[in-house]
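Scroll down for the structure; my scribbles are underneath it.
The complex appears here minus one protein chain, its other protein chains still in place.
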Amino acid sequence: MAVGVLATLAAGCSGPENDQNSLRPQGPAADRIHGLFVPIVAIAIVVGILVLLGTFYVALRFRSRAADENPKQIHGSTPLEIGWTIVPAVVLAVIAVPTVATIFALDDPPKGDDVLEVRVVGKQWWWEFEYPDEKVVTANELYIPVGTKVRLDLTACDSSLGAEGTASYCNVIHSFWVPELAGKQDVIPGRSQGLTIEADHTGTYLGQCAEYCGLSHANMRFRVIAVERSEYDAWIREQQAGPAVPLNRPAPEGETGPPAGEAQDLVQNTFACTGCHVFDDAETSSYGPNLTHLASRETFASGSFELNRDNLIDWVLDAPSMIPMESKDCRLPPPATCVGMPSFIKDTPEPASEYPVMTRDQAETIVDYLLALK
Amino acid sequence: MAQEIAARPAATPAARGEDAHGGVGVTNTKLGMWLFLSSDCLFFGAFISAFLLYRGRDQAGPKPSDVFDIPFTSATSFILLMSSLTMVLALAAIQRGDHRRVRIWLLATALFGATFIGGQIFEFTEFSREGLKLDTNLFGSSFFVLTGLHGAHVTAGIVWLLSLWGLSLQGLLPTENAEKVEVAGLYWHFVDVVWIVIFTLVYLMPT
Partner (left out) sequence: MATATEVKPLPVVLRRPRATQGFWSWFTTVDHKKIGIMYSVTALAFFVIGGIEALLIRVQLAGPDGTLLTASQYNQLFTMHGTTMVFLMGMPLAVGIANYLIPLQIGARDVAFPRLNAFGYWVLVAGGLFLYSSFLFGGAPDGGWFGYTPLTSAPIAAGALPGHGPDYWAIGIAMLGIGSTTSAINFLVTIINMRAPGMTLMRMPVFTWMMFVVAFLTLFAIPIVTAALIMVYFDRNLGTGFFVGGVGGDPLLYQHLFWLFGHPEVYILILPGMGIVSEILPTFSKKPLFGYAVVVFSGIAIGFLGWGVWAHHMFATGLGPVAISAFALSTMLIAIPTGVKIFNWLGTVWGGSVRLATPMLFALGFIGQFTIGGLSGVLHSVVPSDTQQTDTYFVVAHFHYVLFGGLVFGIFGGLYYWFPKIYGRYMDERLGKLNFWTMVIGFNLTFFPMHFLGLWGLPRRTYRYDSGMGWDTLNLVATIGAFTIAVSTLVFLVNAIVSRHRGAPAPADAWDGRSLEWSIPSPPPEYNFAEIPTVHARDDFWHRKYTEDDDGRLVRLPAGGAVAVEERPTGGDDGGHGAPGGEHIHMPSPSFFPLVLASGLPFLGYAAVWKDVLWAIPGAALVLFGMYAWAMEPPTAEDS
């Protein structure tokens, strides 16, 4: 029965299966951390209970029962002082050894030919993932093959930031945290650091930015999607392919090219989406997420919304109403202050001829085009 | 452990609220100044650390060797160093009651300090002309903030010294107030020592 109670407690303590729970590790790094955590927290709980019981005990056992009690005036005890200095020191030393060992073990970059390298760039307020060897750039959903070590290079310097006065700021500090696979590591402008993740089982593991980065810090999520190797290879090939629907950029001077369709005209000319996004090249980093294969993703807006027609239409029309952003001036040319995606129906800049308000029809056209970008 | 019974307590100078000479044998005012200066050490330490950390990390903009005029800065540094000497002379003067000399040495100290500041202003305008400003690069940022804050400290000291000079002129700085000069002297010497550190680490030490 005691085992049952403890098991229930342990399960209860383990908490919900929400795909973001550090107490339910699903990969070797998180496992190793958990393996260190559990015995140490057990020690801490025991010590805590002993001290709490001790506090209750001394308070109650020695309660004065008469006004003229005369307790012995003990001033101290050298043996006790030595004892209760040495015992905690020993306990801490015992904890320190595996701690340091684990620090070094987790810091060691993985070796072998099979290591997948991915560059993670933290932006406000979404995550860009670049597969340098595979020449793929995507956003917010990190596909990895199950059982494979993935070495992440975490940075916040954003090569796409070119607006005058802002480029040198790279971005702000974020933190990459997918609890069921690994501990968090900060993403710091001007620095790059490594983190190794690996998933034991296929599945989707949720992650969230864990360093306050401004207005929509709470909305800056991502997911790590671990799939069988064959499925991963197929996904990579899909991402490496050209756009399912051509953008039909304007032809260079003196040449003629295919005419832009209505959607392509809207995104390139009317609403200048191409100012921040890339629609036809899966290798390029951009201010906003690369949309070349948007329709291959499950979610958008940094993992906040399910990728479906209605959500996308709402987003394209008035993104700031769905995720708070500092984007009122984003349609204006640099050096306007701009973080995020502007609304195309509210707070639009003047004059309206240059910055038209988007109609629902136009939004639907754009979204249908986006949904075709598999 | 039997304890003595307290006898009727006696009154002491501290009871009259006078500056006590307890503890470390230094008056309250002097001890207060020493503590303030030790705090100020860490303040400058932070900026000096930033400067040293960022040394050599610039990819653009002028480098120290491009703009520094060591002979010139050595001359102004020497003047600041001499001002510490005149400060000591001012203190010696008031301690022996020679109020005319106090004013001379206080004024000299302030003038030397002002010369140093003048030299810095000249130096910084030269740097600016040569393309090194506060926002040019890390060298510009860390250099100007560090030396600027030091210059602000010197300027405050000059104002303080001139105030003492003015007080003495009006007969309001008697010999029993010598500690006022001593405390100003402590501050002034501190500012000088900080400059020696800055001059050594920033100007003289090669990258």
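By written order: A and B. Residues from 1 in each chain.
The definition used in the following text is that contacts are C-beta pairs under 8 Å (C-beta built on N, C-alpha and C of every residue); 3 or more make two chains touch, one makes a residue touch a chain.
Since this is a predicted model, take the numbers as computed values, not measurements.
*Asks:* Using the touch definition up top, pick the residue from B:Val88, B:Ile104 or B:Leu134 that touches the left-out chain.
*Replies:* Answering carefully, the residue with contact to the hidden chain is B:Leu134.
*Asks:* Decide which residue listed in A:Ser175, A:Ser302 or A:Thr365 touches the omitted chain of the complex.
*Replies:* A:Ser175
*Asks:* For a quick check of understanding: of A:Gly147, A:Gly183, A:Pro246 or A:Gly275, which residue touches the chain that isn't displayed?
*Replies:* Of all options in A:Gly147, A:Gly183, A:Pro246 or A:Gly275, contact with the hidden chain holds for A:Gly183.
*Asks:* Name every residue on chain B in touch with the hidden partner chain.
*Replies:* 1-12, 14-17, 20-24, 26-28, 31-32, 35-36, 38-43, 45-47, 50, 53-54, 57-60, 97, 99, 134-135, 137-138, 140-142, 145, 149, 163, 171-175
*Asks:* Across the whole complex, list the residues on chain A that are touched by the chain not included here.
*Replies:* Given the touch definition above, chain A has residues 13, 15-18, 20-23, 30, 32-33, 36-37, 40-41, 44, 47-48, 51-52, 54-55, 58-59, 62-64, 69-77, 80-81, 84-85, 88-89, 92, 95-96, 99-100, 102-104, 106-107, 124, 154, 156-157, 165-173, 175, 177, 179, 182-186, 188-191, 193-194, 206, 208-218, 324, 326, 335, 337-339 touching the missing chain.
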